[in-house]
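In this view, the complex is presented without one of its protein chains, the others remaining in place.
Order of writing sets the labels: A and B. Residues in every chain begin at 1.
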Amino acid sequence: MNTLADTASPDSADTGSSLWQDAWIRLRRNKPAVGGAYVLLFLIVISLLTPWIAPYDYEVQNLDLGASPPSAQHWLGTDVFGRDLLTQIMYGGRVSLMVGFIATAVALLIGVTWGAVAGYVGGRLDAAMMRIVDILYALPFMIFIVLLMVVFGRNILLLFLAIGAVEWLTMARIMRSQVQSLRQQEFVEAAISLGLSQSAIIRRHVVPNALGPIIVYTTLTIPSVMLLEAFLSFLGLGIQPPKTSWGLLISFGAETMEEYPWLLIFPGLALTVTLFSLNFLGDGLRDALDVRGSKD
Amino acid sequence: MSLLSVDNLQISFSTRNGISTAVNGISFTVEKNQITAIIGESGSGKSVSCYAMLGLIPSPPGRIDGGTALFEGKDLLSLSEDELRKIRGRDIAMIFQDPMTCLNPFMTIGDQLIEPLRLHKNMGKADAKARAIELLDEVGMRSPAQCFSCYPHEFSGGMRQRVMIAMALINEPKLLIADEPTTALDVTIQAQILRLIADLQNSHDIGVLLISHDLAVVADIADQIIVMERGNLVEKGEPKAIFENAQHPYTQKLLDAIPSAERASQEGASDPLIEISSLRTWFYSDNSQEPVKAVDDVSLTINRGEILGLVGESGSGKSTLGRSILRLAPITDGTITFDGTDLTQLSGAALKGFRRRMQMIFQDPFASLNPRMTVFDTLAEPLLLHNIVDRKGLDNAIQRLMDDVGLARNFVRKYPHEFSGGQRQRIAIGRALATQPEFIVADEPVSALDVTIQAQILELLQDLGREHGLTMLFVSHDLAVIRQIADHIAVMYHGKLVERGTAAEIFGSPQDPYTQRLLASIPGKKSLAEPISA
C-alpha cells in the first residue's frame, strides 16, 4: 500500500492550527480591528471602575463656576451647572455601554434560540416561525419604540427589551440560514450515518461552525443598539436625568453649543470613537472568520 | 509560420509567503487549423499561461517575468492593454469551464452575443442579430430566433456552453482558447460539445488551444498534446506518440491514471447482503404538486463482497439511492433488507446499531469533514460512539486507521483545511472504516480529485475492500472509473434502474438504449482502443 502518496503535505509540525487559531492570527494582523479592541477594552475597564476613579462626584453642582472650558481642574470643562464633564461622560458611558451589551444579549438569546430551532426542525414549524419574523420585520420598529417610550414612560428596562426585541430578528435569520446550510453539509450527513444523536450533532458539528457569523453579527449589533439608545435619548425619549447617557449629553450639548461647544464635542467624540472601535472590530472579525454576506 | 508561438513564458504570483512560480519557461506553438491540447492537473499552470497571454490574470499578484508569445508576428506580452483588447474577442476568443456562471445572468443571450460584433466591427444591430441567430443555429440551438431574447438561466449547462461557443466564434477569430470546456458537463453532453468544437474548428479553419485536466477527453480530437506539471512543460507530441510512447514519468503517470483495465469479475456465489425492493424516494416541494421522483420503483440486490458500480448522469437519482439505503434520505415507499432486517422499519437504537454496519464516503472531501475538528477527533468520534475501543485503546486504533488509509501518524492533531483534497478523502475513508462496517456507499468519491490522485484513491478503496471484506456501492457519473473498480454495474436514468449486469456484460453488450448512448460518450475511446504500452 502506498503511503502518503499525495504530494502536498501539511507543515511538518505535529500539531495543527485550528480555524479559530488561524482567525486569531488574521485578526491580529488587522490593525484597525486590534486598535478597536484595545479602545473597547479601555472603555470597559473605565466604565467598571468609574465610581472609584471618577475625578468628581457625579451630582455635585458648582453654580458659581457654571460652564467652563477645559482646564487643569476640569480636563474636559464643566457644564452649565458647573458639573465636571469628564465625570458626566464616564457615568454616561456606563449607561450607554450597558444598554449596548444587555440589549444585544437579549437579542442574541432570543434570536439564536429562535433561529436554531427553526433551522434545525424545519418543515411547518420553520415556516411558521419565519413567517412571524417576516411580519415583525415589516413593522416600523423605530416608530414603535418611540411609541412605547411615550406610552410607558422612559423606563430603562423597557428600553433594553424594546431594542433587544428589534435586533433579535436579524439574529434569528442569520442563525437559521447558518443551521440550514450546515444541516445539508456532508459532514453532518456523515455524523448522522455514524449514528450520532441529534443533540450530539448540534453540539459537536452544528454550533461550533455557526459561531463565526454569530460572533461577528453580535459585535456589529452592539454599536447599532448604542446608536438607537443615543437617538432616543437625544429626542428626550430614552434615558432621563438625573441618569445620563452619551445621547443625552449630546442633546444638552447641542442646545448650548454656540456658547459652550465643548459640551457637544466631547460627548460626541466619546460616542463616535466607541462606535468606530466596535465597527472596526466587527469588520475585522468578519474578515478574520471569513463570514460572508449574512442574508439568507 | 505558426499561428501562435510561445517562447520561454514565465509567470509568477506574489503571495503572502513570497513569490511562487506558476509557469516556468514554457515554449510551444499552436498551428492554424489544428487543435493543440494542454494537459495538466490543477495548479500546473496550464490555464494561467493562456490567461496571461491575453492579459486576463489579475496583476498584481500575477506577473509575467519573461518570454514572448508571438501571434501573427505581434508579441502579445508586450502589447498595451488597449492593443490587447482589440485582439481579444476579435482575433482570439475564449470559452470557459463553467457555462453556468460564464454568461451574464442579467442580460439576454442575444445582447451578449452581439456585443463582440458591435464592439469590434461596428456592426448595426439588425445585421448583428441576423449573424447571431445564424451562429446559434450552427452550434445546434433549437429555435435560435427565440433563444436570442432569452436569459441564460432558461438553458441547461450544455446549451449554455453552445451559446458560449457561438459567442466566441461570432467574430471569426483565428485562435480559440477553450479552458476545460466540458468539465462541468454530463458525459453524454461532454461528447457532443467536444464534437462540436472539433467540427467548428474544421469548418471555420481556426486554431484551437484546448486546456484540459483529462487526457482521455482530448485524445480523440487533439492534433498535438502538451503536458504540463507544476509550471513546467514536461512533454509534447502527437496523441499517438504520447499514448504509445510517453517519455516523461509524469505523462506515464497520467496515462496509468486513465481508468482502463477492466477488473476481473469475481463470479462468487450470490449471497445477497442488501435487497432493495420497489424503492421510491420522492421529494415534495412546496410550490409544485408534482413530487420530484428522485428514485422511482427501484429493485436491486447487492451481494456480499461485491463492488456494485452505480452509473448515471446528474439528476438520475443515483446519489439519492445510495443515501436512501443508509436512511439519509426520506423513503417514500418500498423495502431495504440488510442482512435479513428491513431497514425502513427501524428507528432509534435499533437503527443506530445498523448505522455502525454501513458507512458512507462523500464526494467533496472539503465539505465532508467538520472543519473545526482535528483528524484525531474525527476518527475518535465513531470509535467511541460505538464502543469499538475504550479510551485506552483509542490512540492505537486511530494510528491503525491512519496506517490503513496511508496517512502519516503524526498528522492526527491537524485540521482538515491543512490537507490536500486527496489526503482529506483518505481521512474520510478512515472515518468510514472506523466503525468496521460491512457495507460502504461511496458517492462519487474521486470526482473532485485530480486524475493521478483519483487513481491512488481508487486503488486504496480496492485494497481496503479486499482486506476488510467490504461490500460497496460505488456511485459515479464516470464510466471509466466504474469500469476500473466495479464487479457489477447498474445504470440509472431519470430515477429508474435501466440496466444491471456484470461489468463485462454492460461494456460488452449494453441492452438499454440509454446505456448504449452513455458508452458511446466515453472520451478517449479512439485512442484507448489501441493497445497502450505504459
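Here is the rule we go by: a contact is a pair of C-beta atoms (placed from the backbone, for glycine too) under 8 Å apart; a residue touches a chain by one contact, two chains touch by 3 or more.
In this section, contacts and distances are computed from a predicted model.
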According to its UniProt record, what is the protein name of the omitted chain, chosen from "Corrinoid protein", "C-type cytochrome", "Peptidase M35" or "Phosphoglycerate mutase 1"? "Phosphoglycerate mutase 1"
Missing-chain contact, candidates A:G77, A:G253 or A:G284, resolves to A:G253
If I consider the whole complex, including the chain that's not displayed, which of A:G35, A:G122 or A:G236 touches that chain? A:G236
Contact with the hidden chain (one of A:L63, A:A138 or A:L157): A:A138
Interface with the unshown chain - residue positions in subunit B: 54, 56, 85-90, 93-94, 96, 98, 101-107, 115-116, 119-120, 151, 153-154, 164, 167
Can you name the residues of subunit A that touch the chain not displayed here? 135, 138-140, 142-144, 146-153, 223, 227, 230-231, 234-237, 247, 250-251, 253-254, 257-258, 261, 264-265, 268, 271-272, 275-276, 279-280, 293
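Methods note: only the chains that are shown with their structure count from here on.
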Measure off the straight-line distance from the CA centroid of subunit A to the CA centroid of subunit B, and report it in whole Å. 45
Mind pulling up the subunit B residues that touch subunit A in the complex? 323, 326, 328, 351-353, 355-356, 358-360, 362-364, 367-374, 381-382, 385-386, 406-408, 410-411, 413-415, 417-420, 422-423, 428, 431, 435, 453, 456, 459-460, 463
In their shared complex, subunit B is touched by residues of subunit A numbered 1-11, 14-20, 22, 185-187, 189-196, 204-205, 208-209
